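Here the complex is missing a single protein chain, while all its other protein chains stay put.
So, chain A:
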Amino acid sequence: MNNLAFFPLSENAIMIDYGEEIRPEINKRIHQLSSAISAKPFPGFIESVPAYTTLTVYYNPLAINSRQPYEQACFYIEKYLPFIQEQSLESRTVHLPVCYDEEFALDLAEVADRNNLSVKEVIKLHTNQEYYVYFIGFAPGFPFLGGLDPSIAAPRRRTPRRKTPAGSVGIAGRQTGVYPLDIPGGWQIIGRTPKRLLNLQNSQPALLQPGDQVRFQAISKQAFLSWEEKSWH
């Protein structure tokens, strides 16, 4: 905890680096600091952006009453550190139903081939794991999930799709994720969830939050087509 490195990303952002290791235990500390600041924001605080090994804190230097607003903001942030509890945050597990039918699983056969596995084995390995949401980025509500079994890892597509359908579940390297919107993208698509990851009417529009656990559950095409959205949380 003591060897965090602070860096000015810009006049109004400080990046706090937790080292090179990508591990949930370290990433959780990032979310703990982020929550601690949001719960009791320092003067000038705007928002913070967690990633794998960094937390970036945006602030308004003009709202900080100091000739050295960067140093002052770093000082404010350091003051939160002793109050962050070491025990892990309460984490929520979100279950995502996924239909791995070939109609939706655009690249599943290729992922299986590449790893010398059958399609069934890939599905089994994908649904066996519990995944960890390191952060939300790339697009609204898009979760970066860690914990993919390395035997089903697959590189990004050579040519990204111009439009990946909303709900598509993809693999890129050792990451897995879900496309919340119809957007361009290069991840290998192995299935689709009928669950909405974004609800623009909600004050918190993203279903998944950093630090959540995710489990994928295989469902039939019939179940996918007759899926009815229930309440969220």
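The criterion applied here is as follows: a residue touches a chain if its C-beta (ideal position, glycine included) is under 8 Å from a C-beta of that chain, and two chains touch if they have at least 3 such contacts; residues count from 1.
The working rule: contacts and distances are computed from a predicted model.
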Omitted chain (choose from "Transport permease protein", "Sugar ABC transporter substrate-binding protein", "Antagonist of KipI" or "NADH-quinone oxidoreductase subunit N") - UniProt protein name: "Antagonist of KipI"
Identified contact with the non-displayed chain, of A:M15, A:L81, A:A109 or A:A153: A:M15
Listed residues A:F135, A:W187 or A:F224, member touching the removed chain: A:F135
Residues from chain A at the interface with the omitted partner, ascending: 7-13, 15, 20, 22, 34, 46-54, 56, 58, 61-62, 68-70, 135-142, 144, 180-181, 183, 200, 204-206, 209-210
